Structures are given as C-alpha cells and as structure tokens.
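Apart from one protein chain that is not included, each protein chain of the complex appears where it belongs.
Then we have subunit A:
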Amino acid sequence: MSDDRRMLAETLRRYLSEQYGWDHRLRVAYQAPFHDPEKWAGMADLGLFHALVGEDRGGMGGSGFDIAVIFEEIGRALCPEPVLGAVMAARLLSATGTPLTALLSGETRYAVAIGELDAPYDLDGIACRADRTGDGWRLTGRKSVVYGGGVADRLLVAARANGQIALFDLAAAEADLHPYAMIDGGPAAEVLLEDTPATPILPAAQAALSDALDWGALALSAEALGAMEATSAALIDYLGTRKQFGQPIGTFQALQHRAVDLTIDIEQARSIVILAASAMGTPVQAKRVAQAKHLVGRVARKLAEEAIQMHGGIAMTWEYPVSHYAKRLVMIDHQLGDSDHHLGRLIETLQTA
C-alpha cells in the first residue's frame, strides 16, 4: 500500500471516529435527510473524493486499492454517507469526458439510478424509456431504491433509447423523488420519472455502466470488510468478558471454534477483496469483482448471524452497536447484486469458457 493511501485511510479513520461518533451516526442514519451535509463537506476537505479519481481526471487516486481502503474505513465506522454514488458517478462521468470538478470538491452529490424493481442488478431488463422530443430528451419510468437518491443534487440515469441503454444526466429537482431511510440506516429514494427532461451524456452506455457497477461492488465488498473487522473485534472482546456459569463464555469450546471459523472466513474475504482491487481495469475485473461480492456476501451474512447468536440477547438491541453492524452486513448483500446473483455470473463464465 502506498504511503499516500495509508495516510488518507488513517486520516479518514480519525475523522470518522472523532467527528462521526456512534451517537451521531445513529441519529443521522435514521433521521431525514439520513446523512450529514456538514460532515460530507468535512470528508471532502480531507481529500476523500480526490482519492476516488485518477490524476488524469484531476484526482489523486482512483485505483482499486484507493477505493478499497476508503470503503473499509466507511464500513468500520458504519458511516451512512452516500459515497457509493460518488464512486460510480466518477467512473461514468470519466467515461463521457464530463468535468469532475464539482464531484471532487464534494459540492455536487451524485446518485446513480440504474436498478428497477424488475431488474434490480442488471442492465438487460431496464424498462425506463428515453424519448426524443423537439428540443431534447425526456425520461419516463421508475428507478427503485436509488442509494443516496434522496440527498443527491444530480442523478445519472440509465434508460433505453433507440434500442440501446444510454446514460442521462439530470438535476435531482426535476424528478419526483421519494426519500426514505434504509433499514440499516442511510438515505435512499424512489425516483419517479414522467416526461422528465434530461441530458444524454453517453449514447451506448452498456460497457460504462457495467464498469461502474463493478466499482460499486468492489466498494461495497471493502465496506463489508471494515464492518466485519469491527464486528468480529466486538465479538471476541465480548466472549472474553461476558461471564456465565462462573467463567467467560469464550472458554466454551462450542463458541471458540465458531469464532475461529469466522476469523478464517474474514481472512478469506480480505484476500478476495485484495484480488478484486488488483484486478480493476484489467480483463479479469468482472470475474474478480463477482468472486468478491459473492464470497463477501456469504461471509458477511454468516458473521452477522453468528455474532448476534454468540452475544445472546444483548446484540438483539438497538442500543448495542453490533446489531447495527449486523444489519449493514446483511443488507450489503441487497446492493448491486447479492451472492446468488454474482454466483450466477461466475457460473456463466465457467460455462462459456
């Protein structure tokens, strides 16, 4: 890992633990607008968004490892800020040659609207329609569970135009937005489009969208890693301190072996994320990302369930942080393709090879 990258990760970790503490997190994650604009600006000042983008586009990072270290910190702090949209938007805007200045400064928040209820993870089923009218383009359709949608300034929308999937840019204010919180905290929205004016920025966007989805999936996998490390640290600590039958419950072999298995699983998850990060921009990017999201999805859910079980009742409470980590870990599998979806992609590559 380069020094710059390590420094940014450490700075971000400190910022989140000092400025985005646990009580603050809980309040922000479940109270409209479900994120904190001030802290978002603070994170921009740290150079967070510059780290998402390569030097050729005005940033100072943009490698798979840059994304991974940042999202690991976001996961560790369970930070609900909608940075995912920025990662994906940066890829899409780069593919179109659009200037990134406002994204890099944190001034403009982007949300990427690809998924629909019938086609939550893939591009083939997109039904949202783009029609050419006298002076421009108009979009009609519905984008569901758009992460960060409720707090975005601009939306990048994938829609069907002239028989192919194209990418459009519009001011969020133009759409009929219905914001809400997610069960694991943080903002999302339903985006209703009806003859909504939008600017086409990429007519044949299939490849760029797939690429953006890959980068998003890498970010989420790394976020899960951070949340897993925090959860597992809390679990091991609890096993050592909670006493029943006159001894720490960590002395019961029935729990020890399970905790050990989880630790092995997390090491495996870390390795697959490293492998995926190293593959970004290479011909095996899609396969590595699918492997990462699949494996991380499995491990994350197992860890979430086991951590609650081995804590006993305490981890069933809102008050105890592990319950919120567990929710995030499980719900990451609902974003940008669950473990079955990515397993399906892997099966296809095996069968067509």
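We adopt the following convention: a contact is a pair of C-beta atoms (placed from the backbone, for glycine too) under 8 Å apart; a residue touches a chain by one contact, two chains touch by 3 or more; residues count from 1.
Going forward, contacts and distances are computed from a predicted model.
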Omitted chain (choose from "Cytochrome b/b6 domain-containing protein", "Fe-S oxidoreductase", "FadE30" or "ABC transporter permease subunit") - UniProt protein name: "FadE30"
Absent-chain contact - pick from A:Tyr15, A:Phe71, A:Tyr121 or A:Trp215: A:Tyr121
Residue numbers in subunit A that touch the chain omitted from display: 30, 115, 117-122, 124-125, 144-145, 178, 180-185, 188, 190, 243-246, 252, 254-255, 301, 305, 308-309, 312-313, 315-319, 323, 326-327, 330-331, 333-335, 338, 340, 343-344
